[in-house]
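With one protein chain held back, the other chains of the complex are shown just where they sit.
We just call them A, B and C in the order they show up, numbering each chain from 1.
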Amino acid sequence: MISLQNDYSEGAHPQILKRLAEINLEQNPGYCSDAYCAGAAEKIRKACACPEAEVFFLVGGTQTNQVVIDTMLASYEGVVAALTGHVSTHEAGAIEFTGHKVLELPQHEGKIQAAELRELASGFWQDGNHEHMVFPGMVYISHPTEYGTLYSKEELEAISQTCHEYKLPLYMDGARLAYGLTAPGTDVTLQDIARLCDVFYIGGTKCGAFFGEAVVFTKNNMPARFLTRVKQHGALLAKGHMLGIQFDTLFTDNLYNEIGAHAIRLAQILQKGFLDAGLQLSINSPTNQQFVELPDTVIKRLDEKGVVYSFWEKTSPGKTVIRFVTSWATKEETVRELIRILKEVV
Amino acid sequence: MISLQNDYSEGAHPQILKRLAEINLEQNPGYCSDAYCAGAAEKIRKACACPEAEVFFLVGGTQTNQVVIDTMLASYEGVVAALTGHVSTHEAGAIEFTGHKVLELPQHEGKIQAAELRELASGFWQDGNHEHMVFPGMVYISHPTEYGTLYSKEELEAISQTCHEYKLPLYMDGARLAYGLTAPGTDVTLQDIARLCDVFYIGGTKCGAFFGEAVVFTKNNMPARFLTRVKQHGALLAKGHMLGIQFDTLFTDNLYNEIGAHAIRLAQILQKGFLDAGLQLSINSPTNQQFVELPDTVIKRLDEKGVVYSFWEKTSPGKTVIRFVTSWATKEETVRELIRILKEVV
Amino acid sequence: MISLQNDYSEGAHPQILKRLAEINLEQNPGYCSDAYCAGAAEKIRKACACPEAEVFFLVGGTQTNQVVIDTMLASYEGVVAALTGHVSTHEAGAIEFTGHKVLELPQHEGKIQAAELRELASGFWQDGNHEHMVFPGMVYISHPTEYGTLYSKEELEAISQTCHEYKLPLYMDGARLAYGLTAPGTDVTLQDIARLCDVFYIGGTKCGAFFGEAVVFTKNNMPARFLTRVKQHGALLAKGHMLGIQFDTLFTDNLYNEIGAHAIRLAQILQKGFLDAGLQLSINSPTNQQFVELPDTVIKRLDEKGVVYSFWEKTSPGKTVIRFVTSWATKEETVRELIRILKEVV
Partner (left out) sequence: MISLQNDYSEGAHPQILKRLAEINLEQNPGYCSDAYCAGAAEKIRKACACPEAEVFFLVGGTQTNQVVIDTMLASYEGVVAALTGHVSTHEAGAIEFTGHKVLELPQHEGKIQAAELRELASGFWQDGNHEHMVFPGMVYISHPTEYGTLYSKEELEAISQTCHEYKLPLYMDGARLAYGLTAPGTDVTLQDIARLCDVFYIGGTKCGAFFGEAVVFTKNNMPARFLTRVKQHGALLAKGHMLGIQFDTLFTDNLYNEIGAHAIRLAQILQKGFLDAGLQLSINSPTNQQFVELPDTVIKRLDEKGVVYSFWEKTSPGKTVIRFVTSWATKEETVRELIRILKEVV
């Protein structure tokens, strides 16, 4: 079996496992009040070049989106997101569960555009009926997006500027941020993100941790009583030091970037393999998710060879887009073997 | 001042006021347990030719949509509606407030299409990831729509059939139902609606009552403990008999239809007036809402003449669609005077 | 049949009906933006001697409690109330429906005590674990209480002072306020209430209106986007002018107090009748609700005579407390007849 189905199939980067084992019998205070969480937060502040950033650690991605969006919004506000944003589609309505509408913008390979955001925001305030409508209250973007694409610094600056003009906090879902920061050609750094976003999260679950997402509030804007609100959402981890030690490890000796760079290198090999095999990339993704359109007959042969991937979408009768994902845990020989098989079955 | 701004500017049809006055000093049990509510329900069952229908009376439209949708859906389900549906746009997020997503379909002059509904429903169940998505749990349509348009019986039957194939209850928002039932050319009767919908409401607020909407569950499907859930939503009226007497009156001696027919006749006169004045109908509405596109310069002159209308939308630079609405309370001379002015300013 | 079951059995005071009829065909803008609402608000401000008060009109009591409490509280806060407070017991969980806990205090004939409130508030902040608990966020009292009792000015001042020491807004549910303001021996005026409470509502439904409650924010503290939040709760009345005209009438020519005084006079006659008949008042209520404990055998005889009352509670085997309520609509002869029957059956 060859599986490149996703980036959360394995446990954790060995370095994380090692440190977790080392401190296993230590006693730590609960609920993220421990020294590891404090240390990790400090390292993240440094990496972001944002000394005033407030950092809180949560367990999973949907949970993080739900908690951040619900606590940042007023109750009469909704979150603006791309039609294809994770919060719009694949979180089982976790945002609406807390009372907020997702106000959808068109997507362009998973991204929103500053001009369309401006149109939505200015249109809202022009409309005489806006008191009967959901107020846009913040903007959600993912980077990388659900399609593996990335914002350029110029795009991000335009969105950020539009947000601030309309007093909309900008929130970035960085579930796969390691793979975005290390992608070829990107000009967006962690410092840029901290500067341009009001809040974002640094993904752990998909980037080498067992679990965990580090939420970074960059503008002295952590919601009041945030710990209590996290608890109220059922999202406060008792042994919070497990989150601390993981992020401390990820932000020690450049590990987070190394994890990203490894997966990106393999994704690039894979992408080249697709092209060499005469296949069509369905999206030009510079990150660790690679999308390729295949005839269903070819897909059937892949299945027979024990290749595991993610179904993405039916495009036309007999054609399907599937997704391959590399990660910190992917081995180069697995990628090479997949390419070999692909060439065989195409 | 000439105002055709909406159909809820005045109080109530004189017959309703009269009966309310007659019973003013009577004592009635609270919370819709009175004889007038029972009588009105019985008359509605007869009018619907649906002897098993369960009827409950609520105060307003957004409230009714919120209560019906929230109590009919499981918590993990959303309601399917047109992009332009009232629940999608102009209820300040009242649906999301109760935890449910509005799953939006394209709109065609305010209407949804059975084929697109089928695509959404079947696509949901095909997708391997659907456990991470909001389940479609019911379908919302308005009739007349927010654009004044009506479903044909054929369209309604196709939607109803699709709904039932996918076990999605069909819910009709009849805020302006009187004006739909009496529109020229419609082939949809109240009995058809009761047969094809699982639940719908007969609008009172915009059709001659002081306030009130009669929710009709047609398939022995009133949610358990409905009265308690209405109370929990803050929507239970203490003096419920006020709702009963109003609907009893509306469904006595054909009043509900008369109210509709009066407004429709005037709307038709108005429409003809537009065309005679060389104006363009922006939607071909057979009901009591009439939409016309005018140059902003003409609109300014209308303003100066003291004509009051609703702003609808900017269509292009210098052009705006405005809406005129007739009702049970509109006088023919008002409509004629408006036409005169229109011809003058165009 | 003689019914003194409650104070919301009849329609509205004839003066309200009259004015509603007079303006029935007038056109008014919707959603409480009309001149009647503005006028009523101004009269209420004057009656409260609180020129900066912000007034909003809602339809019913549970709705008002839900909207006010939910919009005044932060999401991690709960409302402190007596165990027997309406919000604690008889609103079907409408407060919890919006996410807030009711933090219960002991009740003393329906009232809370400043000392016990202080203990709760100070205890909360002392407890090292308070970040894992619901924060007390406001205090709810009813005046008259659910037991017909009233706070003295001294009691109210002590509660208000304790609230403000702990930064807890004080909210008074005045569903039956007319009957509280006019009770014998009370030293609490509407001006006192406006001075001592941060928000309160003046009950209409039980005090002569068809429906309606006037919420008064006394400290420039109306929650942001209040109209939108009301809409989001499904609580915004389209024909808001109906609320305006009713409260305008109630606050013209002293009508609100007259309504109260009438009911109180009859309640006092009834109370004296109880005592003359050798019956025991189960609570010494100076307002329009009168509670009397009777043997079940006597109650059975009342039933046979067609007397209608409210069941209150079983006190011991064979004994039950029942409640009689007078209102603006109660006639003196009804009360006298009830006393006659009581004397007969005891």
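The definition used in the following text is that a contact is a pair of C-beta atoms (placed from the backbone, for glycine too) under 8 Å apart; a residue touches a chain by one contact, two chains touch by 3 or more.
This structure is a prediction, so every number in the text was calculated from the model and none was measured.
Mind giving the shown chains that are in contact with the missing chain?
A, B, C
For the chain left off this view, which of B:Ser122, B:Gln191 or B:Thr228 is in contact with it?
B:Thr228
Among A:His130, A:Lys153 or A:Lys231, choose the residue that contacts the chain missing from this document, as touch is defined above.
In the full complex, the listed residue that touches the missing chain is A:Lys231.
Going by the contact rule already stated, which one of C:Ser33, C:Thr89 or C:Gln161 would touch the omitted chain in the full complex?
Missing-chain contact among the listed residues: C:Thr89.
For chain A, which residues touch the unseen chain?
3, 5-6, 8-12, 14, 17, 20-21, 23-30, 59-67, 91-94, 97, 205-206, 210-211, 228-229, 231-239, 242, 329
In the full complex, which bits of chain C touch the chain not displayed? Write them out.
Interface with the chain not displayed, on the chain C side: 75-76, 78, 89-93, 96-102, 104, 128-129, 131-134, 311.
Take the complete complex as the reference. Which residues in chain B touch the chain that isn't displayed?
Counting only chain B, the missing chain is touched by 70-71, 74-76, 131-132, 135, 224-225, 227-229, 231-232.
The criterion applied here is as follows: only the chains that are shown with their structure count from here on.
For the copies chain A and chain B, give the interface type as same if over half of its residue numbers appear on both sides, and as different if under half do.
same
What is the distance, in whole Å, between the centres of chain A and chain B, each centre taken as the mean of its C-alpha atoms?
Centre-to-centre distance between chain A and chain B: 42 Å.
Would you give the residues of chain A that are in contact with at least 2 other chains, written as numbers and ranges?
Within chain A, residues 75-76, 131-132 contact more than one other chain.
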